[in-house]
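What follows is part of the complex, with its chains left where they were.
Chain lettering (A, B, C and D) follows the sequence in which the chains are written, and residue indices restart at 1 in each chain.
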Amino acid sequence: MVDITQKQNTHRMAIAEAIVQVSSPETMQAIANGEVPKGDVFEMSRAAGLLGVKKTAELLPDCHPLPIEFTAIRYETKNLEIRIEIEVKTFYKTGVEVEAMHGASLVALNMYDMLKPLDKGVEIRHIRLLQKRGGKSDVG
Amino acid sequence: MVDITQKQNTHRMAIAEAIVQVSSPETMQAIANGEVPKGDVFEMSRAAGLLGVKKTAELLPDCHPLPIEFTAIRYETKNLEIRIEIEVKTFYKTGVEVEAMHGASLVALNMYDMLKPLDKGVEIRHIRLLQKRGGKSDVG
Amino acid sequence: MVDITQKQNTHRMAIAEAIVQVSSPETMQAIANGEVPKGDVFEMSRAAGLLGVKKTAELLPDCHPLPIEFTAIRYETKNLEIRIEIEVKTFYKTGVEVEAMHGASLVALNMYDMLKPLDKGVEIRHIRLLQKRGGKSDVG
Amino acid sequence: MVDITQKQNTHRMAIAEAIVQVSSPETMQAIANGEVPKGDVFEMSRAAGLLGVKKTAELLPDCHPLPIEFTAIRYETKNLEIRIEIEVKTFYKTGVEVEAMHGASLVALNMYDMLKPLDKGVEIRHIRLLQKRGGKSDVG
C-alpha cells in the first residue's frame, strides 16, 4: 500500500462510466414502463452503487479507505444501451478513481441481476474513467 | 426477491469473462516481470475475486445468498489485453451467473487499482456471461 | 448459540412490521410526489431492507446465518404514518423472525435518513413480529 | 448523497433512545439474574450496538461514512420496559443522528434475539432522536 501519511488533503473528484447493453427493445420498454418484476431498475441500482462506492476499500486489498463526501449517479438510455455515469468526491490525500469505477460496475451488475429473468443477453461494456481532478495529474 | 423456497437443489455452474485493456506494452511487461510496485497482479487480483464472489449477495439487493462451493480464476494475455475467466459452482436452488459476473468485475477492478500508478489508460471491457449449466436453461 | 445441527430443515416464514411517523403532511406529500431530494423513498428503502435482511447474522452475535430464500417489502400510508410490512422465508433449521425484524428496522431507518433534511420530527414506532410459521410454534 | 466537500469539521453529538418492551416480569428477572441462556443481555447488546454504530453507512445507501469518535450505551429498566440510550460523537462535516438511531435499533434487536426463546411477546418501541448538537440546528 502506498504510504500517504505525509500527503495533504486536497479536493478530489472522479467520474466513471459503464455501459449496460441489453439484447432487445422489449427490455428497454420494460424498464421504462416500470414492468421489471424485481422493481425500479434505476432506483435500486442507484442504491447498489451508492453502497458500493463506500465498500471499495473493503474489496480491493491495496485501496486506501477514504471519506466519500459526495456520490451522484446519472443515467442515459439510447437504443439498446444504458449509459451509467457516476461522480465521486472527497477531500483527502488520495483520489477516488477506483471508487467511481467500482460504483459504476455495481450499478451495472445490479442492472444485470434485475434484468436477467427477462433478457439472457445483457452485457456490461466499457467501464472506464472519464475525468478526474485533484492530485498530481488531471484527466479528461 | 424471487421466492425459491419450493425449488430443488441442483448443480449449477457459470463462467464469466472480463477483459482488462492496458494502454502500453510496458504495462504488460511490468506485470509479467513482477515489477508492479503494489505486488503480484495476478495473485492479488485472484484473492480479490475469490472474496468478491462470496460477497455478491451483500452488494446486490435482490440477489439470493448461496453456498459458493467452487471458484476458479484463469488468465490469458494477448497484446494489450488481459482476459479473465472465472468459473463458479454451487449445489443450490438458484444459479451463480451474477456471482461469476461480480467476481470477474472485481478481478478486473483490482488490476485497474494496481496498475493505475503505472498506466492512466487502463479500461475494463466486456464483462459478460460465457456459459451456464443447471436451472431452466443452459447457455454457451 | 443454540445448537441446531440435529434439527431438520422445514419451511419458515415471518412477517414483521415497523411504523415510521412523520411530523407534517408536507413530508407525506413530498414522498408521494417524488420530491425528496435524496431519491425515491420507497424504492431506496426497499433496497436497504433487502440487503439488511441478508446481513442480520453479521450484526447480531447469537443469530444463526441462514439462506434467505424470499423477502418482500410492502408499504401502506395513512395520515402521518408509513406502515412497513416485511415478509421473509427460508427452508432451514431455524426461523426468520429476527431477520424480518431487522429488515423492518432498516427500511424504517433509511426513511429516517432520507427524510431528515425535510422533517426533524420523524420517529420509528412499533417494530414487532406480526406472524410466523414453521418451527415449534406458530404466531399470529 | 449531499455534497459535504466544502463543509468544515465541527463537533457533533447525538443521543437516541429505543424502548424494548417484554411481556412478563419473569423475563425482566431472568435478565437481572443473568439467567438468559444466550448470555449477559446488556453486555452482548452493547457489543452489537457499538459495532452497529460503525456499520451505519454500509447499510443505508445515502449516509456518509464518518469517523465514530465516541459511543456510549446506557440502560434503564422500569416495570416491563428496558430503555436504551445511546450517545455518539464525532468531529466531522456532518452529524451522527442516523448512527445513534441505528445503534439504538441494533441494541434493541439484539435484546429481541436473545430474549425470543423466553418470551414471544417482545416488541421494540419508539426509536427516536432525543438530542443533537452541532451543525445548523440543535435539537433537544
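Keep this in mind: contacts are C-beta pairs under 8 Å (C-beta built on N, C-alpha and C of every residue); 3 or more make two chains touch, one makes a residue touch a chain.
The structure displayed is predicted, hence computed values, not measured ones.
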item	value
Number of copies constituting the complete assembly, 4 shown	6
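In the analysis below, only the chains that are shown with their structure count from here on.
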item	value
Maximum centroid distance from chain A, chain identifier (CA atoms)	D
Shared interface numbering between chain D and chain A [over half = same, under half = different]	different
Chain centre separation (chain B, chain D; CA means) in Å	38
For chain A paired with chain D, centre-to-centre distance based on mean C-alpha positions, whole Å	32
Inter-chain centre distance, chain A versus chain C - centres from mean C-alpha coordinates, in Å	27
Junction residues of chain B - those touching two or more other chains	1-2, 59, 61-62
Arrangement of touching chains [line / ring / star / complete / other]	other
Chain A-facing residues of chain C, complex	39-40, 43-44, 46-48, 51
Residues of chain B that touch chain A when the two form their complex	1-2, 37-39, 44, 47-48, 51-52, 55, 59-63, 97-98, 101-102, 105-106, 108-110, 112-114, 116-117, 120, 123-129, 137, 139
Chain B partner contacts - residues on chain C that touch it in the complex	11, 46-47, 50-51, 54-55, 67-72, 89-91
